[in-house]
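Every protein chain except one is present and positioned as in the full complex.
The first chain written gets the first letter, and so on, giving A and B; residue counts start at 1 in each chain.
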Amino acid sequence: MPPSPDADAAALPAAGARLAVAASMSVPASSASKRKLGVVFWIAVAWICLVVVMAVFAGLLPIDGPDNLSYLSKLGSSFSHPFGTDELGRDLFSRVIFGSRVSLEVGFGSIFLGLVAGGFAGLIAGYMRGIFDAVTSAVANVILSFPALLLLITVAAFWGRAWWKITLIIAIIATAPLFYVVRSSTISFAGRDFVLAARTMGASRWRIVTREILPNVMPAAISFGLIGVAIAIVAEGTLSFLGLSVAAPTPSWGNIIAEGQSSTAASDPWIWIWPTLIMFMTLLALNIAGDRLQRFFDVREGRL
Amino acid sequence: MNRLRYVATRLGQLVIVLLLVSFLTFLLVHLLPGDPVTTILGPAGTAQTRALLRAQLGLDHSIPVGYAIWLWHALQGNLGQSYLSHQTVASAISQALPIDIELVIISQVLALAIAIPLAMIAARRPGGWLDQVGSSVSFGMLAIPAFVTGVILQQLFAVHYHVFPATGWTSLTSNFVQNVRDAALPSITVALASVAGYMRLLRAEMINTLQEDFITMARSKGLSTPRILMRHAFRPSTFPLLTAAGLSIAAVVSSDFVVEYIFQAPGLGYQAINAIYARDYLILQGDVLVIAVLFVVSLFVVNMLYAVVDPRTRRAAVT
Partner (left out) sequence: MSLLHKAGRLAFPDVEAPGAPPLLEVDDLHTSFRTPLGLVRAVDGVSFTLQRGRTMGLVGESGSGKTVLSRSIMGLLPRANLERSGRVLFSGHDITAMRPRELRQVWGAHIAMVFQDPMTALNPVVRIGRQITEHLRLHLSMSRSEARETAIALLNSVGIPEPRARLRSYPFQLSGGMRQRVMIAIALACGPKLLLADEPTTGLDVTIQAQILDLLAAQQAERYMAMILVTHDLGVVAGRADDVVVMYAGKIVEMGPTNALFSDVKMPYTEALLASIPRLTDPVHTRLSAIEGRPPDLVSPPHGCRFAPRCRYVQARCTEEEPPLVEGDTPGHLFACWFPVGSITTRGPRPTTAAQSGPSS
């Protein structure tokens, strides 16, 4: 609640009337519901955590190795094989879990790197402005002018397909939009009173940026980052699907789907439906979590 | 005057970005492990072809000079030739490009035809059940990558129901009906990938517009709701959509690799993927250059269009 109900209430009649008068067909969704993260957000976060934990501890889980060929091919779901087996007789559940490792490594890894590099540059550019801002903004603008997926595919084709190379390329591409998010957010906070107050108290630039601005910029950066992770996972999945990401025996969501939909498996669609479903849920969870955080912190894309 | 300067600035930026794009494309060959000429030609190349390729790629010189040579060739339409099929890169591109253009046009028209009515229905009552259903569906669609949509559509409508062919392409001029049948699934796949973005953008923009005084004014004139939505709210809301469509078209050109690959539609993307598999690096380099240039140029055109079409931005030119 606002500290002074009196002051707030005085502003209200005019604001309330304006709101009501301005809205035409209908009043927008009530602002009260915007300030809650809601159950859906926590379900999404729980799913993301579950997927990450399963990927990290995949080796310790009581499941078969992803390359174990000792089963009949194309088994249906059962207790010992929740997702059944693929056409080579490998346990699909195990492959989907081990396959998530590549997707998550590339997805979170590239966005983490992009966030560190882009965020750092964005903080400095947004706070210092001047020549540094001009140069970094121009560089970011050039990166944004490239068709991202094309860049990813060709560089991977010319340079090599190790997961860290793919992570690095996506990280470079992701740096530009994340830079802009952090930069514009920094600019809007740098002019606020609490920053001016800290400056008048003689705080150093470093202290102001790390203690005053960074905590305020984090929500925007993280909520955009979550959506970025989803985009990065799709990019890696696309490469894997085309066979241009990690090499064949290592499972990844993209290559499991690609193998599953090949003509030999067409009679048993579950081989590609299971990994597709898990990937869909994960992407949905990332998008929802990012979107709810944006609304919770009232981050507006239009401002960026 | 202002507008002229704006166009000039934009043109300058366009030229700089194009130079950078072409430079990076040129550098790609240098990323190849070992000697690029050996990698490209394989052990089979004769001394003569090796020397020719070396000159073509500008490898005899330092990188800046080499780039200048390569760019000079490229500007004349000489991007070398495939050392597998012996087809020139330029002719390979001119065969593939019309397919991309057709796919982009059909898919984006389709996407807008789906997204615009849905967005208008959703924006009419924000938070209402239609809006909530719409936004849930658009969220779901954002979480389905194009390669998944492609696989699902192919399995469903080609493998299971045989409504459309699973793969292949017939050119528009040789058999129109067959061309439409071949284009259907890839176009729908690309369209579905664009719908959610358009829908969310237009919905947000419409909701903002519907709060404007001029909408209340239009209501006070006794106009019907459909008329207000169409005549007064839709047009001011479409300008961001135009930018998005431009971005999306640019993105489609560069991301329809997967879709063309799944449906074996021999556009630039399909050609590039096959070039990667076959290590036909010059074809790949040419495709990359063309796609990147198309991307950059379409962004530029959209920015220009935006300035011309929206009467509000014309103010600068008048006053």
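Rule of thumb we're sticking to: contacts are C-beta pairs under 8 Å (C-beta built on N, C-alpha and C of every residue); 3 or more make two chains touch, one makes a residue touch a chain.
Every value quoted in this text rests on a predicted model; they were computed, and no experiment measured them.
A.B. asks: Kindly state which of the options B:Gln132, B:Thr167, B:Thr216 or B:Gln264 is in contact with the chain not pictured.
C.D. replies: B:Thr216
A.B. asks: Of the residues in chain B, which ones touch the absent chain?
C.D. replies: 212-214, 216-224, 227, 231-232, 235-236, 310-312, 314-315, 318
Here, only the chains that are shown with their structure count from here on.
A.B. asks: With centres defined as the mean C-alpha position, give me the chain A-chain B separation in Å.
C.D. replies: Measuring from centre to centre gives 23 Å for this pair.
A.B. asks: For chain B, which residues are in contact with chain A within the complex?
C.D. replies: Those in contact with chain A are residues 17, 20-21, 24, 28-29, 31-33, 124-128, 139-140, 142-148, 151-152, 154-155, 159, 207, 210-213, 215-216, 219, 225, 228, 250-251, 253-255, 257-258, 261, 272-273, 276-277, 281, 284, 288, 291-292, 295-296, 299.
A.B. asks: Taking the complex as given, what residues does chain A use to touch chain B?
C.D. replies: Against chain B, the touching part of chain A is residues 21-26, 28-30, 142, 145-150, 153-155, 157-160, 230, 234, 237-238, 241-244, 254, 257, 261, 266, 269, 272, 276, 279-280, 283-284, 287-288, 291.
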